[in-house]
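The complex is shown incomplete by one protein chain, all other protein chains being positioned as in the whole.
Chains here go by letter, A, B and C, matching the order in which they are written, and residues are numbered from 1 within each.
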Amino acid sequence: MNDNEIKNPDLSETPEVETKPQTPAYTEWRKDAKTLYNNGLPEEEKDWFCDARPQKARKSVQVIEDFLNWARSQSLWILAFGTGCGAIELRPLVTSRYDISRLGMQPRPTPRQANLIMIGGYVSIKTLKRIVRSYEQMQGPKFVVAVCSCAINGGMYWDSYNTVKRIDEYIPVDVYVTGCMPRPEAVLAGFNKLKELIRAGKAEGQNLYAEKFDWYKENQKQVIKDWNMPDYNW
Amino acid sequence: MESLYPPIVNGKAVYDLNSQKYLRVWQGPQHPGVTGNMSLELDICGDQVIKCNTHVGYLHRGFEKLMERRRYINCFPIVCRICVPEPDTNEYLFAAAMEDLMGLEIPEKALWLRTLDLELSRLASFLMHLGGQSGAFGMGTVAQWTIAYRDYVLDLFEELSGARIYHMYMTPGGVRGDLPDGWIAHARKVLDGAAKLLDEIRHVMLNNVLFKQRAVGLGVITLDMVDRYGIVGPNARCTGLKRDVRKDQPYLVYDQLNFDVETETAGDAYSRTLIRWRETHQSISLCHQILDKMPKTGAVHVTLPNVLHLKVPAGQTYVRAESTRGEYGYFMVSDGSEYPRKLTVRGPSYTHAMALLEDLLVGVNIADVAGLMVSLHTYPPEIER
Amino acid sequence: MTLALKIIWAFISLGVVTVWGLTLNGIVHKIFARVQGRLGPPVWQPFLDIAKNNSIRTAITHGIMFYLGPVFRIAGGIGTYMFIPVLFGSAHFANFSMSGDVLLVMYFIFFGQLGMALGAGEGGHPYSAIAVSRGLSQMTAFEVPFALSVISLALQYHTLSITEIVAAQQGSFLNWTLFTNPLAVIAAMIAMLGMNMYNPFSLVIAPQEIPIGPPTEYQASFLGLLATNRGIFNGAKLVLFMNLYFGGATNLVELIIKTFWIYMFSVFIGAAYPRFRTENSIRFFLKYPTALGIIAVLLFSL
Partner (left out) sequence: MEQLFKELKHHFAVMELTIKHPDLAFLQVPREQLVSLLTHLRDIKGYTHLVMVTCIDYLEENTFLLTYLLHNYAAKTDLGVQVPLNRAEPVMESIHHLWEQGRVYQRELYEMFGIDFPGSPDVHEPMILEGWQGPPPMRRDFDTKAFSEATYSHRPRDHKEPEEYMKQQLYPED
């Protein structure tokens, strides 16, 4: 039995041709971009992700919106993602000396529940990919505070081959905090500034991202060479 | 009935992820249980890890490339960025490597000040680690205490060098400045407070039943693993080996200070924590000794020629120092020009977090992954530089 | 009193206990912060968090069960509360205690967590799945001593109706179950540690191990609903324990004082201990508290 099977190979099956998903340049498929073309994904994974583009959020009545903005500014939840050197100052920030829980802020371990992502310092390409994913998974009005000068203009890694030089080309940034390292007081001042912006209704990075989505994607794909994730992973 | 766990064929677990029995979870880079910005790719069966891949490189900045195109004195500000929680070791080693190549003799007082700076940074890093160790087992209180107290040590650095985290204090040829007025009294106060805090930690954390229950017998490092994996520092000392660069090859003034190498024999996470707790006391006592024996007056640095055009004679050297994680080394090659030819950093976390962790994590309950990883005391920035 | 009035008063007392439970959460955060040497968030922070969570613009769902999870949870919380008499002797704050007894309440305590487990399972996050298995196993573990102590109470007072149990404890504080049946009280209080999910029994939302458990995928108004339920459920549990073991309350001030101290019992322990492993936690619950419960049952069955 066995050697028979071994002898004659079953000719019924045609050898499978591996079809790797071709990834066209962004501008090619971008013109008819009603829905996203999740290129770079394996075929069986494509239906795991929705193809909806991010939409501009509707605002309600001004009075209600003001109250909601106040509530948002009163309880900011930080995504506990130490992207660089700046993460070393996130720990003193939650301890007794500079206690951000006074301001109603607390670190959350999951991007679903976080409103604020703190870019701590330089961002390497590998980290940028994760930052984009985390940022897109965050819900609602979401805010970005970029700490350290490396996130602003590359800092002292201005000629490094692996760090992006300005983070605001890849995700919208609300508040910058300069310095290397910035003192925790400076970070606290940045958070307070962000609160003022939120109360004034000026921190609309989510809508900006939805508006200039194509531009952001183009910038991200210029630096992230192996794009093996969906284009918008809500 | 066949066992739930996959069969082990010559050291590797053979299993199929698509059979619905095994789960692949990623811990990190965005995970509060993972120290710093690195990630573990865990294949778990039930709640037991059967395979682990460590992924680093989220913090890669290409230091060694950047230093090749910077002058020596321009390299100096960026070396301390290699290890964020304990930058002074990098500063000292870079300066020491330069002085070794140039044959510089730095004044007596600078040696003492450098030792003081190193010990203070060891103290700060140890405090941070003890907090992380307790936090990894869910005791956030001790983490809050220690990390909050670390700020007072950082205040000392700030008075000394003007910076909290990155204090470029140990320049090539000495240190930047002498101790400010009233610094010694302030330092002694902070050190005494740290000693008090450590006693509280012993009561709350080290003598805690649940902490022992979780840490004892977790991630045992055996004696034969030490050389095979290149384990250094407390991770090697927890197996009973007396290996401490400060004793073996005394640098600076460590031969004039009296301390002994702390060792344990169990080799598990609890003994590592004990060793680090004792070494924190040791750092405090060393700081006191330095403040006692230090020469009160004297020059603190030699004046170099125009540092922008500083030429270092050709040659290659390797200098090492004992950081909180163990042996930290700089390998510097100069070709006689204004730019370093090659500068390689040997971070102790390199082998601990890559080769060792991947093998220690196999068979560990997923609840203990964070505790085991923290107990190895790894800092990702010095892995990928 | 007509049924309509009863319903109205039941919802009034529900509002009262929700506010009190959320305030308790704020106080707990404050206490943890003080133990850690911090100033801590303001006491009304839970309310702000709920307002913020309901103000999130976008929300992601993973299916029907994902929707229904928080609904089941809050249904369990409200159901637990609805069948407990809040104030002894008050016709207004009696809820529907005449139609339900301890067994129904215990069923509701299970119910919410099971619904949450289903919802979290559909969330699809591996950490949620691990946390659900942890939580359910731990819940089955701590339900054993709790059930034993309740059985012991039933044998002691020859009834299962909470109102009658409270009535039997009136008079002097020496009539409390705390003094008449201490073993059952100890077993039940240890079970409550597991119910409140503070350290060392915070296996389910262990941030360093499986961040952060079942609600990993829950955001926006789902999370707001869960936070609201945390207030209701805590309040209901505390009122239940106060009624069963600490002689109930005759006015709101007594209720607030007693529930506060019952809650602090688990909080003070949680502030100073690391976290159990799952198997150790189960072993712990099945060892001493179960033994105490069995002894308590035997004492009153003889």
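Note that in this section a residue touches a chain if its C-beta (ideal position, glycine included) is under 8 Å from a C-beta of that chain, and two chains touch if they have at least 3 such contacts.
As the structure is a prediction and not an experimental result, all values here were calculated from the model.
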item	value
Partners of the unshown chain among those that are drawn	A, B
Given B:266, B:302 or B:333, the one touching the chain that is not displayed	B:333
Touch criterion as defined above, residue of A:162, A:206 or A:220 at the omitted chain	A:162
For chain B, residues in touch with the removed chain	56-57, 60, 62, 64-66, 68-69, 227-230, 232, 243, 248-249, 306, 308-309, 315-318, 320, 327, 329, 331, 333, 341-342, 344, 346, 350-351, 354-356, 359, 384
Residues of chain A in contact with the chain not shown	125-126, 129, 152-154, 158-162, 164-166, 169, 219, 222-226
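The criterion applied here is as follows: only the chains that are shown with their structure count from here on.
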item	value
Contact-graph distance - origin chain A, target chain B	1
Distance between the centres, which are taken as Cα means, of chain B and chain A, whole angstrom	30
Mean-CA-position distance for chain C and chain A (Å)	37
Chain B and chain C, separation of their C-alpha mean positions in angstrom	44
Sequence positions of chain B contacting 2 or more other chains	31-32, 144, 148
Overlap residues in chain A, where contacts from two or more other chains coincide	95-96, 109
Of all residues in chain B, those that touch chain C in their complex	23, 25, 31-33, 47, 134-141, 144-145, 148, 204, 208, 210-211, 213-214, 365-371
Sites on chain C touched by chain B in the complex	32, 35-38, 126-127, 129-130, 133, 199-200, 202-203, 206-211, 271-278, 280
Residue ranges of chain C touching chain A (in the complex, touch as defined)	29, 33, 36-42, 45, 48-49, 51-52, 55-60, 207, 211-212, 215-220, 223
